[in-house]
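One protein chain is absent from this view; the other protein chains keep their places.
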Amino acid sequence: MRALVKQSAGPGIVLREVPVPSFGTSDALIKVHHAGVCGTDLHIWEWDSWASGRIHPPVIVGHEFAGVITQLGPEAGASGLLAVGDAVTAEGHVVCGHCLQCRLGDAHLCSRTRIIGVDRDGAFADYIVMPASNVIKLDGIPTEVGAIMDPLGNAVHTVLEAKVPGSTVLVIGCGPIGCFAVGVARAAGASLVIASDFNPKRLELARAMGAQVTLNPGTDDVVARVRELTSGDGVDLVCEMSGHPSGHAQAFAAARLGGRVNLLGTPSRTTEVDFARDVIFKGLTIYGVTGRKMYETWHQMRRLLTGGQFDPRPVITHRFPLAKIDDALAAIRSGDAGKVILEIA
Amino acid sequence: MRALVKQSAGPGIVLREVPVPSFGTSDALIKVHHAGVCGTDLHIWEWDSWASGRIHPPVIVGHEFAGVITQLGPEAGASGLLAVGDAVTAEGHVVCGHCLQCRLGDAHLCSRTRIIGVDRDGAFADYIVMPASNVIKLDGIPTEVGAIMDPLGNAVHTVLEAKVPGSTVLVIGCGPIGCFAVGVARAAGASLVIASDFNPKRLELARAMGAQVTLNPGTDDVVARVRELTSGDGVDLVCEMSGHPSGHAQAFAAARLGGRVNLLGTPSRTTEVDFARDVIFKGLTIYGVTGRKMYETWHQMRRLLTGGQFDPRPVITHRFPLAKIDDALAAIRSGDAGKVILEIA
Amino acid sequence: MRALVKQSAGPGIVLREVPVPSFGTSDALIKVHHAGVCGTDLHIWEWDSWASGRIHPPVIVGHEFAGVITQLGPEAGASGLLAVGDAVTAEGHVVCGHCLQCRLGDAHLCSRTRIIGVDRDGAFADYIVMPASNVIKLDGIPTEVGAIMDPLGNAVHTVLEAKVPGSTVLVIGCGPIGCFAVGVARAAGASLVIASDFNPKRLELARAMGAQVTLNPGTDDVVARVRELTSGDGVDLVCEMSGHPSGHAQAFAAARLGGRVNLLGTPSRTTEVDFARDVIFKGLTIYGVTGRKMYETWHQMRRLLTGGQFDPRPVITHRFPLAKIDDALAAIRSGDAGKVILEIA
Partner (left out) sequence: MRALVKQSAGPGIVLREVPVPSFGTSDALIKVHHAGVCGTDLHIWEWDSWASGRIHPPVIVGHEFAGVITQLGPEAGASGLLAVGDAVTAEGHVVCGHCLQCRLGDAHLCSRTRIIGVDRDGAFADYIVMPASNVIKLDGIPTEVGAIMDPLGNAVHTVLEAKVPGSTVLVIGCGPIGCFAVGVARAAGASLVIASDFNPKRLELARAMGAQVTLNPGTDDVVARVRELTSGDGVDLVCEMSGHPSGHAQAFAAARLGGRVNLLGTPSRTTEVDFARDVIFKGLTIYGVTGRKMYETWHQMRRLLTGGQFDPRPVITHRFPLAKIDDALAAIRSGDAGKVILEIA
């Protein structure tokens, strides 16, 4: 089969022919139809310090995908809930199932997590093997949407870890996950969703996803505008998707007294925080978002999608065949792309 | 001023001229523009056993209203948050502020509650006096909507006492509050809202408020249909608005394992419950809904209304002048009415 | 090996020699040291309507136990968290892992649950096979305590499904699980724990577990006394462990406005409930308790036990060898026993 492989320590990803993988008794073999390309894949291509410290080549890249089950190990089919021919996606975090976090319902925080496309073979290929427990049926959701349910799930986790109906929400950073967060917040009953980004193209996507107000920190005083729009109170919930120290500062300042800041954007450096002014005297709650809750987030997301409350497709701006991975990564590198997907089958 | 007064022990309500009420330092005097008529008012007219045990005539009837502040006691205006000329509605439960429930944020359960139009003079009049703490600014919501925020708040309380985004909801009983609950559930991000009632006119109102499926227990097997619509699981949340033992039975049977039943409909008799089968082995949560949370419910409701997520006006089916209270009550008695309101100013 | 077997449809349980069971790749083979005897075992002996509808003889009886791992399937040992020689107990509910409830963290409500000693071979034997995922390490807890962590877990689940620190708690029904609930409530920081039962011996056990007040409904007006002890308010939490309609009535009457009733006692018949007076106007929350949360309850329980906050051993009133199962069941039948255990190894 075809596969995009991180072949060796150093920049680059190569398209190769490799054997269709073998699978165990509790596994599903899935023919990949669509796959999402992510900033993480760019880090792997570029072999930055994170990638060189974590990846052990050769490994097939790609962790966002959807496709169709072509074979099931005997135990994988035993529950009767999965069948050959089912259109599916999958949680790409393969967890241990035994540690404290796995036992307490926090499997998304399992410290033994092995991520597909990073720690084990991934989805930029004709086939991928997944443990049946990680497989999610699409129930009518198209595979091009299924292929982006991993980052969409990040947004669902970020937004729904708050009481959303009737609330006011600020989304800082309108990359694909930020734009998804805008749509999720609206679908979940937020009364006002404000989105902020430096890039006008991204703000356009945010508006397409339902943001009632978009702000550009290059020209707008974000915190002042948020206060104006909220009778001076600030917002109930900030979803911080930028990872920038300035995003953190805006998040803490724009949240209302007693509000909540959910942090998803991964910072590459430290932030100076005035805990007294910004957290303690404000009675703020801050929550760090890792991955997707297994499997509450997936269930909520599937409901929102099949209920027709939310369509993430306006965020998909680029589609490439498998062989054009370099073009796909270039689109991400440009900063103007929404979600970039590979059309594989 | 004009007022509809429960004049004496026995059936009837009379329109009378009475003095404009005097008010205290912490009170607001409000000119009533619209008022909602409720089943409770019918009980008071009919002087049933509840009414005769509770009401001490003479008392001005009516507990749902909106209007405009015409005067403020000196302390009522001190906060700067209320001003003469403000369009407002009010929480009709005047609570003690000192008991355990008031102290723990459960003021809606204060056992010393005095209800306007029941225990103290009410709103079917040109003017009403309210403690400033009970007054809610409308912030652009029309007074005819403000006049029904009391029963609408019951629906908001019932629905939002659950995790709604992405959930499946069954509303049993489509009187006005049931219809409101349908709309609130949709506005709050429910993926599927099923409504059930014997009366086709009420089911039509429920559809107008957004119910995707309506069921008539006279012809439909409600529980079987709910299971079909939910992959056999049952719904996440049942809002029981009928108060009938058969509604309770359907509620417990239609809720999923681990689901929730919020009870608002006031039963007039007892229900036989199989706690083992219906509650314990199902891991069910049941919650009894009294009034509106003070003031979280009001805040959420105002946000949903001003955010344009929800318009309750399709439920208003009848409008009468103050003098036509008997016609208004007749409309309620018929069972076909949605919400009935009085146009006072 | 020796095993107590439900041999055929009809009363009785017999001690037999059977082969040591074989086990799968994800299983642990456990040598049983102690086992708890439960009312369920009595139903199975007596072959009542529940038993005859559910049990398919022959099956080894017993679902509460602790012992030592003697062998591990290759995948069972892979996590490194279990090892031969570990003293362990186990969750006796073997769930599917794939249904909605399993996926949402409500595996205790999985409708495909197979219970050891009921639906598959149980623990009244020298050895039992358990899926590794169900096995819980004792971490220093003695096996005679480990053997009762199943019913103790019921009590932990019942009590901790409420905000306990500083609360007032009424436990209705002081069988073993009720007595455990008393101890758990005290360990979890309840300020006042009241216990109620008709049997003075059980009330003595409740006092031994820390109940500050014990009431006998035969001679005490339970609800009146509870109100006296709580400044007229009623308690924050009722743990209903009796399953009797009179227990339900007391529970609803004794809970405070805005309080909580957690139901564990399994009723054998229906209860007439005045939902208006007892649930809706009181703003009550009712929760049905099934089994133990997997595995939050086990984690909390192990912490309370290893932290020395709670010792359930005063509730163990009888110890028998495996061959004396009929005497063990007779002790339970008498109604005077606390917890009855079998000493097997």
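Per-chain numbering from 1; labels A, B and C assigned in written order.
Operating definition for what follows: a residue touches a chain if its C-beta (ideal position, glycine included) is under 8 Å from a C-beta of that chain, and two chains touch if they have at least 3 such contacts.
It should be emphasised that the depicted structure is a prediction, and the values quoted were computed from it without experimental measurement.
Displayed chains that the missing chain touches over the full complex: A, B, C (touch as defined at the top). From the set A:Met1, A:Val279 or A:Ala330, the residue in touch with the chain omitted from the display is A:Val279, counting the whole complex.
Only one residue from A:Gln101, A:Asn199 or A:Gln212 touches the chain missing from this view: A:Gln101. Interface residues of subunit C facing the missing partner chain: 160, 164-168, 187-192, 299-301, 303-304, 306-307, 309.
In the full complex, subunit A touches the hidden chain at residues 100-101, 104, 106, 108-109, 111, 233, 243, 248, 256-258, 263-264, 266-268, 270-276, 279-290.
Residue positions on subunit B in contact with the hidden chain: 79, 81-82, 96-100, 103-105, 132-133, 295-296, 298-299, in rising order.
As a working rule, only the chains that are shown with their structure count from here on.
If each chain is reduced to the centroid of its CA atoms, subunit A and subunit C end up 41 Å from each other.
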